[in-house]
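Heads up, one of the protein chains got dropped from this complex, but the rest are sitting where they should.
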Amino acid sequence: MSLDEAKQSLYAPVEREETAYHLWQQFDAVLAKKLSEFFVGGLYQREILPQRERELCAVAALTVLRCQDELRLHIHAARNKGATREEITEVIFQMLSYGGAPSLVQGLKTAKAAFIERHEWDGPK
Amino acid sequence: MSLDEAKQSLYAPVEREETAYHLWQQFDAVLAKKLSEFFVGGLYQREILPQRERELCAVAALTVLRCQDELRLHIHAARNKGATREEITEVIFQMLSYGGAPSLVQGLKTAKAAFIERHEWDGPK
Amino acid sequence: MSLDEAKQSLYAPVEREETAYHLWQQFDAVLAKKLSEFFVGGLYQREILPQRERELCAVAALTVLRCQDELRLHIHAARNKGATREEITEVIFQMLSYGGAPSLVQGLKTAKAAFIERHEWDGPK
Amino acid sequence: MSLDEAKQSLYAPVEREETAYHLWQQFDAVLAKKLSEFFVGGLYQREILPQRERELCAVAALTVLRCQDELRLHIHAARNKGATREEITEVIFQMLSYGGAPSLVQGLKTAKAAFIERHEWDGPK
Amino acid sequence: MSLDEAKQSLYAPVEREETAYHLWQQFDAVLAKKLSEFFVGGLYQREILPQRERELCAVAALTVLRCQDELRLHIHAARNKGATREEITEVIFQMLSYGGAPSLVQGLKTAKAAFIERHEWDGPK
Partner (left out) sequence: MSLDEAKQSLYAPVEREETAYHLWQQFDAVLAKKLSEFFVGGLYQREILPQRERELCAVAALTVLRCQDELRLHIHAARNKGATREEITEVIFQMLSYGGAPSLVQGLKTAKAAFIERHEWDGPK
């Protein structure tokens, strides 16, 4: 499985055309390869942390930074690596402490949109 | 164990005088109590996420936000809840992806200082 | 009047479906209630500051943080609590000093949109 | 009274040597004058908002941005323009909503330091 | 050539209706004039830095701040002042170091959109 395929399945059901790697390639194929090897190969495949925990930490960081596009990708990745919807939602609620209410509200909107994309949203509780 | 004591042991060896709760009390004792009950009782004691994972997510968020004082407290909390030094360090390295190199560098400086406070720093490797 | 109704009228003409409380409820009704009681009951109803001044301070903070969705709500709240359009606009202009020109430009775009929603926009001066 | 003197008395007891204007002058006297005229003359002396409210809005923005040096100056300015310590503290507590707990904690530390400089701190309550 | 015209040609092919100056005028014509004179006259026309380098620095800052609307304007300005597409793209890639991957990804999306507006995008390489 190539790096490109590994990235894609990590973010499924997000299409390859929407990933960072695909965008980088349109600007500079050589640099795109270096970047992808560095992040996927050099950083994310280190085995010190389980992938599920790594993705929950990504959700935490992207929620407080209010990076909604990247948060959507990593909510999918967290689900694909075994985190439950309740766990992902709980991390986003926790971020109220560090990013304030706007981070929480935007984070939940993004989570709802991602869960709908996965056909995992069962409406208001 | 009171809320105050629970907070203190979470952040040990940080002294009670250095916690947020102690600061809040100096300004408004009634509001300090509400805040502490909300964060400790309402948010952090929910059992959906293990405390160890919650603290790793706090480390992630505070690293990218470059909040060094609060990061120091939550590095201690993560250690007190069972995260290893290697896991904490790995989360900080991962944050390069979302916060850039300044977040990584400041995060590692804070981690080194916290590990020294815990007598857990064994020098350059 | 329930907390839910109090929040809604604060943000009128924004519909209840667009408020943070409504979103929180879709994820976790128990936590939504705690959050709402804490922010509305615990923090915003303290009488040390007049509501009009509190809302102008919210406009200031949300402008420099570039949280446009939340800014829209608090521009409505500021108007509903007696701030004039000129005062709200002036706070946003002042934020040039602290958040730079992008905060000012995005803040004015949001203010224009909110004033149009209130039928209070009378075109270029 | 010159612009320089106006700025200084606004921030008293902060010395002229610690103001932005003094720093700018050391780099470029012509630009320093333009900047000061723009901010003090063009923006801050407009009479749409009372100076006291303007300074509370500055406190709000600088708290969520975690700009502690500038926050210290504007806490002095808010006091000098008639805001009470309780009102200033209340704005900082309110900012928990938008900037999260780190903004609140750092803001209160700065407020305590400024109140001590003014001989207005009467210890833990 | 008036300030208004100077601003417009700087950002071509962006229309006058989309510039900050046009927006400011709708709120306060007097302040809009002061602001524009200060930024264009006071700051940007100083001849210490070539306009091309100044615009590359604006691209750098707006990329890490993730201000996409303003970045779009300054990508046009950088092209209009002689920077190549490759240079602009390189600055955005460099910002990975300081703003992390989300800044890079959003920056490249904005660059692609601006290059398409200029009819200078020749598809994936």
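Observations on the model:
Letters A, B, C, D and E mark the chains in the order given here, with residues in each chain numbered from 1 onward.
Definition applied: contacts are C-beta pairs under 8 Å (C-beta built on N, C-alpha and C of every residue); 3 or more make two chains touch, one makes a residue touch a chain.
Because the structure is a prediction, the values reported are computed rather than measured.
Among the displayed chains, contact with the absent chain in the complete complex occurs for A, B, C, D, E.
Summary of contacts with the chain left out: across E:10, E:77 or E:91, the touching residue is E:91. If you put the missing chain back, the residues of chain A touching it would be 31, 34-35, 38, 42-43, 46. Take chain C: the residues that touch the chain left off the picture are 64, 96-103. Residues touching the missing chain, restricted to chain D, are 20, 23-29, 31, 35, 39, 62, 65, 67, 69-70 (touch as defined at the top).
By definition in this document, only the chains that are shown with their structure count from here on.
Any chain that touches chain B and also touches chain D is listed here: A, C, E. Here the CA centre of chain A is 29 Å from the CA centre of chain E. We define each chain's centre as the mean of its Cα atoms; on that basis chain B and chain E are separated by 39 Å.
Touching of two or more other chains is recorded for residues 43, 46, 64, 93, 96-102 of chain D.
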